[in-house]
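Removed: one protein chain of the complex. Kept in place: all other protein chains.
Chain IDs A, B and C follow the sequence of writing; residue 1 opens each chain.
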Amino acid sequence: MRQKIPGLLLVLFWASLSLALPARQEPVTAEPAAAVAPAPEVKAGDTPNDGGKAITVTWQASPDEARGLVDGYEVLRSETAEGEFSKVGYVPYGFTSFDDQEVPQNARDYFYQVKTVGRGAAAFTLSAVSNPAQAREQWFNTARVNALISCILFTLIVVIFITRAKRGQSLFIRRIAGLAAVEEAVGRATEMGRPILYVPGLSSITDVATIAALNILGQVAKKAAEYDTPLLVPNRDPVVFTVAQEIVKSAYAEVGRPDAYNHDSVFYLTDSQMGFASGVDGIMAREKPATNFFLGMFWAESLILAETGAATGAIQIAGTDAISQLPFFITACDYTLIGEELYAASAYLSKEPMLLGTMKGQDWSKALIVFLLLAGLATALIAPGTRDFILKILKVG
Amino acid sequence: MIFSTNPWVWVAAILTLCIFSFLYKENPFYRFAEHLFVGISAGYGVAVYWNNAIVPNLFVPLFQQHNWWFIIPGLLGMMFFFRFNQKTGWLILIPMAVLLGTGSGMSLAPTIQTNILKQMQSALADATNLKLGGWGLIWGIVTLFGVITTLSYFFFSREQKGLLRVSANIGVWFIMIGFGASFGNTVMGRISLLIGRVQFLLTDWIHIIK
Amino acid sequence: MKILENLTKINRRYIFLMVAVAVIVPLIIPMNLPTIPGKYTIKLYDFIDKIPPQSQPVVIAADYSPSMMPELQPMLESIIRHCFAKKVRVIVLTLDPNGAALSEAALKKIAPEYDAVYGRDYAFLGFKPGSSIVMMSIGENIRQAFPADFYGKSLDSLPMMANVRNYADIPIVVSIAGSAITQSWIAYAGTRYHANVGSGCTAVSTADYYPFLQSGQLVGLLNGMKGASEYEYLNQKNGYSKAPRVAGKGMDAVSIVHLLLMAFIIIGNVGYLVARHNQSKKQGA
Partner (left out) sequence: MKRQIPLIIVLTLGIVFFIQFFIPSQISTNIYQTTLQWEIVISAFAIVLAIGSLINHHMLKIQRRKPHWWNSIVTLIAMLVMALLGILGRVEGMESLGQLYRTLFLYVQAPMDSAMFAILAFYMASAAYRAFRARSQEAALLLISGFIIMLGVVPFGSLLWSKIPDIAEWIMMVPNMAAKRGILFGVGLGMTATSLKIILGIERSWLGGGGK
């Protein structure tokens, strides 16, 4: 509503303007309008947290701004205090700072002036010249201190629990419904004499969801090798394809059945999202796998895959950290690993102490987040003055 | 009914119908379209990798700008080919390690920023915005409550008992309401895509709709 | 009771068939289902409706590619119709490399219907790469971002551009897009240069814009096919357009498929509850 009033005022302003002036008139040459007041207190200083070649100029709003007589401010730069100033930027009214990103040289004095531009560019007034300022490059980004501290804190927590786990402390991890079903799903495929389909997501290797999916692929491949059930692993990313092939191969070797490994079971389809979906759909319809795994990163194709799989009567276990695709997996699959459950899966399946330790560390970090949220809420509600400070601490730089 | 005279429109229309035929069942027409689609898009992918990755990021710096540093990624990339030999196969782990090391290092702090700090900030900002007052503030606090209960569902190292069980259950409610909403909210967009296809068939191919 | 239980097992092919019919039939035979404009559509419509004729131009940023056409093109067309009918001047530009052909086609089609004259009533600036940089330079002077229009004529040669320098002379920027580019318009044109911003977006991304509507950073919003059809409806109701309702037909299809889906959900649940009831009776016996 508040936004609407100035809008309406503007509309009224134009309305009166268009009534006052004949509709199609050449622009009137501006009469020498009254001068606008200059911007006071123009200061310049190095722009913080950057790679240099930038200076930040600040000033106070011209007193005429409150009266609606100011369009904006032009910022001018010169190498000498009295020398020739040239324009480097423009900001509209309401703003009182400008980052000059195109400073020619670091560690050299520059001077600035701010030109107040009157309504309709009818008048200009120059401010006083600023103090000399130099651009410098920084070696630490102070705006990212909060991220640094959070990272160090998190690493510490995780490392503490990993060392504890190494010392042999037993760590508990709760049952995750979808994972408990993995064994059963592989068994079912064996009984029915049909293959298992495993899609390790459509993203690249640097996507954490892909790593988690490949981790689980290792476990599933081992079971498939033990039961001698054929495995189909279509891929979209070339690099992921290479890794998946290695993982399946060594899984077969690990359970002592390297001869049963079929080099063609892990294969590449295509780079195109929908092309991949059409290919996997065809495979599902023709080979009728008994069990489908869709783990990793997925986009809109999630429902195409999961619905086709459901129609072929396969048991389907899905898992992704793509929040927008989770609803579709939930509706079309038998088990769905939601977000972090996908990462927890590798710890759960391998029962490796180091992975369990990390899991415990993550849980403590969650507890810390909950605590901080509640503390922040309480503080900001009891003492509203602290709100801005709290939000500033969390500001992403 | 007047059909289009552009043969390419015919190709597009027939292929569209081939894909749709899968809804009835897998059949030779779909099978043909599927194999064509996989092949043509894989070929397109090769061309894109070549034109948009290899040429501008390797050939141009090396052969036009003579920036010999770019031999390094070229050599690292070629290490993938060691895979064809049993003995040297492990060498592909080196380019993989480069991709994973840089990828993990680069994503560590930004993930903390966007998924943790930024989310904490917006959750708190909504829940403590006294200026909003009334219902706005209450819904902000309810949202924060939902965030916390949802998060509690993801506690793995503790049995879901007592308070944690209650909280995790409430969290699941929030998750389910959210998922239902996202599902319902996506329907219109997906139907619009289908409408687009039907319009193509009925306007560009058979001129039924004007 | 057996029949009711069978309701849980309708063959999916019948569902597909009914969806297909529900989409195709309304596109061929207009159903003219009732349209009830939503509040955000009305807000945007009213804002544009109140702009005085032959004054400062509205800017429409049509930043989408052909794949989003079914939802977004009708929005562009109906906003242009509204403006032309009310003699509100229009500037159309696009920041999507594949968008220029779409918006040019819309203008070329609609301008003759309203005797709109190029340069007097509307201008087409075409595509410019750089998105946020373009938005910012319009803030200083639109000529800096677009020295010439799509056809290479300098902006100063277009009479309607005479008094247009930057956002201060533009009553509203309407961003029609299926990507996050609308958020850039809000940030740069809106927050930074105090422009009023309205949005037309795809249905999937609507939820991202609710916060901006609540905070007033967006004047109004058209939500996918629904928003487009509501705008068409308002145009027609007020006599600003006689063109056939493209999105209206689409929205009829959308509505019918929604009703169909809801019916299927209800049928499935009835069948399920009956089946469960029967089963517990059997177990009890």
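One rule holds for everything that comes next: a residue touches a chain if its C-beta (ideal position, glycine included) is under 8 Å from a C-beta of that chain, and two chains touch if they have at least 3 such contacts.
Treat the numbers as computed from the prediction; the structure is a model and nothing was measured.
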| item | value |
| --- | --- |
| Left-out chain, listing which of the shown chains it touches | A, B, C |
| Absent-chain contact - pick from A:57, A:133, A:277 or A:377 | A:277 |
| Which residue of A:220, A:243, A:295 or A:377 touches the chain not shown here | A:243 |
| Those residues of chain A which, in the complete complex, touch the missing chain | 49-53, 137-141, 144, 147-148, 151, 154-155, 158, 162, 204-205, 208, 211-212, 214-215, 218, 235, 238-239, 241-243, 245-247, 249-251, 253-254, 264, 266-272, 274-275, 277-278, 286, 300-301, 303-304, 306-307, 310-311, 321, 323, 326, 328, 330-332, 338-340, 342-344, 346, 350, 354-355, 358, 361-362, 365-366, 369 |
| Footprint left on chain C by the chain that the document does not show | 8, 10, 12, 15-16, 19-20, 23, 33-36, 38-39, 67, 203, 207, 210-211, 214, 226, 254-255, 257-262, 264-265, 267-269, 272-273 |
| Positions on chain B where the hidden chain makes contact | 8-9, 11-13, 15-16, 19-20, 22-23, 31-51, 53-55, 57-58, 69-70, 72-74, 76-78, 80-81, 83, 90, 93-112, 114-116, 119, 122-123, 139, 142-151, 153-154, 171-188, 190-191, 193-194, 196-197, 200 |
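Here is the rule we use: only the chains that are shown with their structure count from here on.
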| item | value |
| --- | --- |
| Whole-Å gap separating chain A and chain C, where each centre is the average of the chain's CA atoms | 27 |
| Gap in Å, rounded to a whole number, between the CA centres of chain C and chain B | 24 |
| Where chain A touches two or more other chains at once, by residue number | none |
| Residue numbers of chain B (touch at least two other chains) | 186 |
| Touch list for chain B against partner chain A, complex | 19, 22, 25-26, 30-31, 33-35, 37-42, 44-45, 48-49, 80, 83, 92, 96, 99-100, 103-104, 107-109, 112-114, 116-118, 120-121, 123-125, 127-128, 130, 141, 144, 147-148, 151-152, 154-160, 175, 179-180, 182-183, 186 |
| Chain B partner contacts - residues on chain A that touch it in the complex | 144, 146-148, 150-151, 154, 171-174, 176, 205-206, 208, 239, 242-243, 268-272, 274-276, 278-279, 281-282, 285-286, 323-324, 326-328, 330-331, 338-341, 344, 347-348, 356, 359-360, 362-363, 366-367, 369-370, 372-374, 376-377, 380-381, 384, 387, 390-391, 394-396 |
| Residue numbers on chain B that touch chain C, as the complex places them | 23-24, 136, 185-189, 191-196, 198-199, 202, 208-210 |
